[in-house]
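Missing here: one protein chain of the complex. Every other protein chain is in place.
So, chain A:
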């Protein structure tokens, strides 16, 4: 183990897997945890103190739907007392009046609100929740009224990729200072629903042109972050900025992961907070050290000049498509099985033509199986 160990900068805290929405691309695992396995308030506060001691500067409070935790104000307060920058990642439904204001008072710094479609009907179809769109717009207004900065997160797939221009207008109208045009990443529920979600190549190309032009046109007005679609890529993303390099994830029962989908790599075992300290897990756990740095890499990553740019890409995508978590991310043009990405896109288009494209497996706490 020769990779240098840096302190972590950011942490994604998945406070709960409970959520009113049922988006078919949810990044939570297919096997969702029930409320009775969630950490209690005291344990989260202890974990946050240890995170701040380790060097964590930003905590993303997510889920599921984090506002379903009644102790959210207390958790935000605990982080704010330590100077940690807090970001609430919310679906923006079922939030009672006054709650956003109370969270701002507790020290919340920023809100990221997901909107599933630029139209009400798309938002209802994807989230499988009636009235979601109107509630989300109301949440956005309350965020701005509380004086908090707003990011609109728009997860993009076949059913809303043509709405990107309207998403941009909507985010501006809501007073957002950031918009994430985030193409769905095919892990977790999105992998189950890949054929129903995959856009076609022409739509992706149009999207790139629209986003690039808007980024230029709106410079200094609204930042647009573009999460590009892996299956259409030439090079992979530096997933998590590199495995166990500066970020980690804690799931509702306190299990600490190098990325939110890491449990799809069945050969790894993960430590739980409480049984081990956060610092011990970050520095010494086998799962964090499995792909830290570059020593674990095989060819073509090992000798690639981009190995410290993209860090081999996504380990979970390598597992899902190449069947080997230490393989080059197949999104990379240098992967020996890169052509399989194009075949998977083609398979999805064929399935869509056979009218299978609108049949989602919605995210629910029931049994669903990962595709093999």
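Definition applied: contacts are C-beta pairs under 8 Å (C-beta built on N, C-alpha and C of every residue); 3 or more make two chains touch, one makes a residue touch a chain; residues count from 1.
In this text, contacts and distances are computed from a predicted model.
Its UniProt record calls the unshown chain "Pyrroloquinoline quinone biosynthesis protein D", which is the correct pick from "Formate dehydrogenase subunit gamma", "Pyrroloquinoline quinone biosynthesis protein D", "ABC transporter permease" or "Septum site-determining protein MinD". Touch with the chain omitted from the figure is made, among A:22, A:122 or A:223, by A:223. Where chain A meets the missing chain, the touching residues are 7, 9-10, 54-55, 57-58, 60, 83, 85, 87, 109-110, 112, 147-149, 151, 172-173, 177-178, 219-223.
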